[in-house]
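Sharing a structure, written as structure tokens. Questions coming.
Note that this complex is displayed minus one protein chain, with the remaining chains in position.
Note that the chains are named A, B and C in the order they appear, and that numbering of residues resets to 1 at the start of each chain.
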Amino acid sequence: MKELDLELYNVRTDLALEAKELAERPGMGAIPGILSDTTDEDGIKVTVLQVQNEQGSQAIGKMIGHYVTIEVPGLRSGDTELQDRVATQFAKHFESFLERLNISKTARVLVVGLGNWNVTPDALGPLVVENIMVTRHFFELMPDQVAPGYRPVSAVAPGVLGITGIESSEIVQGIAEQSKPDLIIAIDALASKALERVNTTIQIADTGIHPGSGIGNKRKGLTKDILGIPVIAIGVPTVVYASTIVNNTFEMMRNHLEAHKGDPNQIFGLLNQMEDNERLQLVREVLSPLGHDLLVTPKEVDQFIEDIANIIASGLNASLHQAIDTDNVAAYTH
Amino acid sequence: MKELDLELYNVRTDLALEAKELAERPGMGAIPGILSDTTDEDGIKVTVLQVQNEQGSQAIGKMIGHYVTIEVPGLRSGDTELQDRVATQFAKHFESFLERLNISKTARVLVVGLGNWNVTPDALGPLVVENIMVTRHFFELMPDQVAPGYRPVSAVAPGVLGITGIESSEIVQGIAEQSKPDLIIAIDALASKALERVNTTIQIADTGIHPGSGIGNKRKGLTKDILGIPVIAIGVPTVVYASTIVNNTFEMMRNHLEAHKGDPNQIFGLLNQMEDNERLQLVREVLSPLGHDLLVTPKEVDQFIEDIANIIASGLNASLHQAIDTDNVAAYTH
Amino acid sequence: MKELDLELYNVRTDLALEAKELAERPGMGAIPGILSDTTDEDGIKVTVLQVQNEQGSQAIGKMIGHYVTIEVPGLRSGDTELQDRVATQFAKHFESFLERLNISKTARVLVVGLGNWNVTPDALGPLVVENIMVTRHFFELMPDQVAPGYRPVSAVAPGVLGITGIESSEIVQGIAEQSKPDLIIAIDALASKALERVNTTIQIADTGIHPGSGIGNKRKGLTKDILGIPVIAIGVPTVVYASTIVNNTFEMMRNHLEAHKGDPNQIFGLLNQMEDNERLQLVREVLSPLGHDLLVTPKEVDQFIEDIANIIASGLNASLHQAIDTDNVAAYTH
Partner (left out) sequence: MKELDLELYNVRTDLALEAKELAERPGMGAIPGILSDTTDEDGIKVTVLQVQNEQGSQAIGKMIGHYVTIEVPGLRSGDTELQDRVATQFAKHFESFLERLNISKTARVLVVGLGNWNVTPDALGPLVVENIMVTRHFFELMPDQVAPGYRPVSAVAPGVLGITGIESSEIVQGIAEQSKPDLIIAIDALASKALERVNTTIQIADTGIHPGSGIGNKRKGLTKDILGIPVIAIGVPTVVYASTIVNNTFEMMRNHLEAHKGDPNQIFGLLNQMEDNERLQLVREVLSPLGHDLLVTPKEVDQFIEDIANIIASGLNASLHQAIDTDNVAAYTH
């Protein structure tokens, strides 16, 4: 039963942060094997989370590794100055991954934009790829003429199974074998546990992309085990299940009522005594047979996705090329 | 209080069908002043609803007039044969509006595609306009050479206030004064009360477009009163508030539990005794301050909107031009 | 014959600069009624041309008025720093039109983006409209709260006859009657006499838009005579006829050969003795019956149009709103 739940959560949240929140119980203290630290500055909340060992991994259903989550509720307002600050923060944290993985300043990098460019909430990866500053061909064709401060960067959008007929992981594997990068950076759109995180949150993780993650329901992963080189995964939740909206709202209502009017048992009846998990099962049991448990996305998805793709591409360009200044990363993307 | 509720419903549902469902109470019988008839054939459910008088209008918060709602849950599957059948049904019902309004076979028609082409769930109107077979210029430039079976049809997408700085109703009024149509057909994306109706339902109404309706929150309407000519409104719900998803789900859960386990009072506590309305207020009270009561749309919105725009354009082309056969309407659009 | 030629030129070039070049004859000196002054600075060549009287107008087939042409061959290289400088130059010259026409700092402005958004080389106008900072609705809805330094600006893209069935001039007239601007700025894609000017040249003119101009072959104009308010036209050549490419090349070859090898009579035979005009007729006589006299555009048209639309929108935003600094106009557009 435990595994089933974990698998369900896996489908429903790809964020380590949310998985940790789900696993926490009031009064139980920190989860063993999980280190977590949160800072909040000028509307940008950064959580650095480490899954240290197998015990932590079991507890939250996420791989051993480092996860950084950048949450910026204000991103939905379209504030370009805030977007620039987020890109700079992203670049800073991304660089700490490069250092921890011992990726040298000249190591070859392949950026992989997963997802379907015809489905707006799934188009994040391909959009980032379009704004990446690729340089590998200059190193191949005229290595003597490349200015210092750049490394060989390439970028591909492998498409999705329904359009190509080939697993994206197989395509990436083939391309990696030909182009021989030292590091893969994979960008993917995710499902979230919470509507408020949709299009406002970026996760960086050194664990790669695992089967079943992301919107496209991959059946094979992109990991160091498979590819032989490290894979840093960048994910942005862009959709949420209707059922998780409902279940989250229950929780918020309970807290709200508890704070205002007293006894939630009286108001919520048995609902109040259900575990979050159990209640989510109930919600799904009701919604799914009617085809109502859709993945949904905010109405303004077109603009949100474009903004976040620009932030990530700007941040990556600054992190990957020393010649590009992290103080003004936005100038290098459209 | 009553008015406030009606106004709220007005914001939250633009479908007469949903307004009627909201106004109905178990055991209270038919609402006076509301005639309604539903047929269901091969997956296409058609409800013909008439608001006969002021009493009916008050009861459901919708204008006196005729409303036809076509519900096709299967539309989300992308079945082209079903799409063709829906276009044919749409054309048939649309023609009954033309007859009831005494619109002659040669009357001049202006099709108005409301909404924002840059926001996918709001782009329905502009997409329909692109697929309308316009003929007015042929009648103006070479009236002798227009084949029989056509009427003068024009089509415009006036844009939205945030992009033009001008109310779309003012733009339409200006264009109508210049081009002198006998009938306006206005297409708009709507908010729904129910996730399952999003992108699966088409409403035709002879009441025009009223202030505050549609996604774009118009402040002025497109009605016969304002424009001096009849206005048929075609609406498709393409978004839904998170709060209505939650509230609907409560209702479904209650019914589900009642059917399976017994006493909803015990399970739901006081929640069970709340009116739908009261409970919705509670949900909003919780979600809104957190910025969580977003308008959302299904992940596959790009394809859904394109499919429905084609259905409506096909249906309109067949209804407006006798020379185009309702049996094969799809051939005249992209 | 004269009129026929003028009409032909009218179709083939919408640039006053090119019309003047066509009318000039070697050794004939300045054309009476035409004042012209050219400066060239850092790759931006600006020609200020005035058609002073009827004689000048007859001579070059252009209306009496002021024309500024900004030529920037380097625009095709995608240099963003150059783009910013062009936007600043454009703003400076555009402001001189506002002053000359006595348009006050608070006068109401309607920006009209002519053309078809589905045909890339004709999509310039609609693209500019999307990047204009519209403010009219703020002045209408909350006049007390608009910060100083702004004026009421609105913007529409009326579409083209083939899609709307209505002349764009009629649509604009209707909208202007409703929204009552003091000035109209109309942006249109043009045909050029020279491939090298395509997507590298911007013309500003205070003469409005005349029938037959632009790519879309309007049959009615947008002028002060028709609309009762001044119309400033902004045009960018985005296409060129195959026949004008050929004819231009003849001329270039003649000059080239003359400079290098001697007698063009010997090399070109009678071709050499033809008037430019006569030869163009010959080229068309050959190409047209075969359907070869197509309007063509450079392969990279998508990027070129986007870049120039951004330059014009940036320049207009800076010119129209005092609060926006001409030194950094680009920040206000996407």
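The rule we apply is simple: a contact is a pair of C-beta atoms (placed from the backbone, for glycine too) under 8 Å apart; a residue touches a chain by one contact, two chains touch by 3 or more.
These figures come from a predicted structure and were not determined experimentally.
Across the entire complex, contacts from the unshown chain go to A, C.
From the options C:15, C:70, C:87 or C:195, the residue with contact to the unseen chain in the full assembly is C:195.
Set against the missing chain, the residues A:13, A:47, A:173 or A:207 yield one that touches it, A:173. For the options A:63, A:101, A:134 or A:274, the residue in contact with the chain missing from this view is A:134.
Of the residues in chain A, those that touch the hidden partner chain are 118, 129-130, 134-137, 152-159, 161-167, 170-171, 173-179. Seen across the whole complex, the unshown chain contacts chain C at 73, 76, 118-122, 195-196, 215, 239-240, 242-243, 245-246, 249, 252-253, 256, 264-272, 282-283, 285-287, 290-292, 294-303.
Please note the rule applied: only the chains that are shown with their structure count from here on.
Centre-to-centre separation between chain B and chain C, using Cα means, comes to 42 Å. Remark: chain A and chain C have CA centroids separated by 46 Å (rounded to whole angstrom).
Contact with two or more other chains is made by no residue of chain A.
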